[in-house]
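As you look at this complex, bear in mind that one protein chain is not there, while each of the others sits in place.
Right after this comes chain A.
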Amino acid sequence: MEAALQEKLKGLMASKLSREMRLYLDTCARCGICIEACHAYASMPETRYTAVARAETIRRLFRRYFKAEGRLLPGLGETIELDDAALEKVHETAYTCTGCRRCMTYCPFGIDTQMIQGIAKLLLIGADREPKLLTMLADMSIAKGETIRDTKGAFEQAVRNLEAEVIEKWRGEAGREAIPVGVKGADVLYVALAGKHSIIPAAAIMNAAGEKWSLSYFEAVNFGAFVGNPEKTREISRRIIDEATELGVREVAICECGTAYRVMKHQTGRHPFEVISFVDLMERYLRDGRIRVDRAKLDGSRVTYHDPCQMARNGGVIEEPRRVLRELAGDFVEMRPNRGENWCCGGGGGLVAMGEKDFRMKSARVKAEQVRATGATVLATACENCHTQLSDLNEHYGMGVRVAFLSQLVADALVQA
């Protein structure tokens, strides 16, 4: 590797060395308690898929270039050189880790492997070796923010084309738009994904609740976070923050997308509006009696719920989806483990967007077994990534379930007053 590139990568690594990162990098006792935590290791027991081994690659680079003991005694077996071989390894550890942070629930120190993989991802960007698709998708999101004036018309037209389908689910008041856009002073700005499955059910539900809402021009997904590019992550969130501020909304409701929710809720600081998940919103409507649902829709179905890692363990949306499901289904069963300890579906960290089907299927065998053990026929979840991955698993392992978004189940069961 050229010296200039090595210097650049060291600089990138240094930019990630926050207080917390240093604590994480300094502390691991290599006790191995986290070994069994990772779904990838549990599904295919190879040491490289353990949290500790993944982090160790980065730790060795850190020790080699940032610690006196690593510079003085590189031979103690705890350092590696930053070269092409190291980058290969970095790539493998970064893009086989879904960033689910389940290992944090095992480690006696709560070391955050996802955060450490943030260094790995940044090194790959610096070396121009990151998955190009993710960067491209992130750039597209950012470009959309810049060209919003030119594309607004086309967006609004596309939205109008969806309205008939919303009305099929819920007949709103005559003269009221089924999918309002650009509503100043709206109570809720709903940020969806680019796909009608993320817009239609939510629109029907909010219309049913009589919500004063507005659809965001932007899609919620943050590819900047998947590829581990802090600037792009910020820029992508900024578009939505600016829009919400400009419209003066009270709340920003993020659609069923775990990473989008976590980034917006927990990683973008304070705003003049509240950030909630669409699951929170549905739960609130049900609790306040603003919408009613027909339990008969799920008669004869046994329903279980997959906690998306970024929603539950890393986002805190845990009891709300359960309350929604108990309203909807007579036969709701928990998978085990659940809530903050749930197994990752195996699709996070950008893996679904990247394809990686072979690895995703193999590394999530435990997930398929866990779902199967519930005997459920409907597998509900609240994250786009999880939904795609669970659907693939369903097919691959013949799980025999119907994978459904929570919003879809609610929208299908809406009772027209």
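Heads up, the rule we're going with is that a residue touches a chain if its C-beta (ideal position, glycine included) is under 8 Å from a C-beta of that chain, and two chains touch if they have at least 3 such contacts; residues count from 1.
Everything that follows uses one rule, which is that contacts and distances are computed from a predicted model.
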| query | One chain isn't displayed here; going by UniProt, is it "Dehydrogenase", "Transport permease protein", "Respiratory nitrate reductase subunit gamma" or "Cell division protein FtsX"? | reply | "Respiratory nitrate reductase subunit gamma"
| said: In the whole complex, not just what's shown, which of A:Arg238, A:His266 or A:Arg326 touches the removed chain? | reply: A:His266
| note | The one residue from A:Tyr106, A:Tyr261 or A:Phe278 touching the chain left out of view is A:Tyr106
| Option from A:Ala40, A:Ile58 or A:Met115 whose C-beta touches the chain left out | A:Met115
| request: Write down which of A:Leu17, A:Ala164 or A:Ala296 is the residue touching the left-out chain. | output: A:Leu17
| said: Using the document's contact rule, name the residues of chain A that touch the chain not shown here. | reply: 17-24, 26-33, 35-37, 45, 47, 50, 52-53, 56, 67-69, 76-78, 101, 104-112, 115, 266-269, 312-316, 318, 339-340
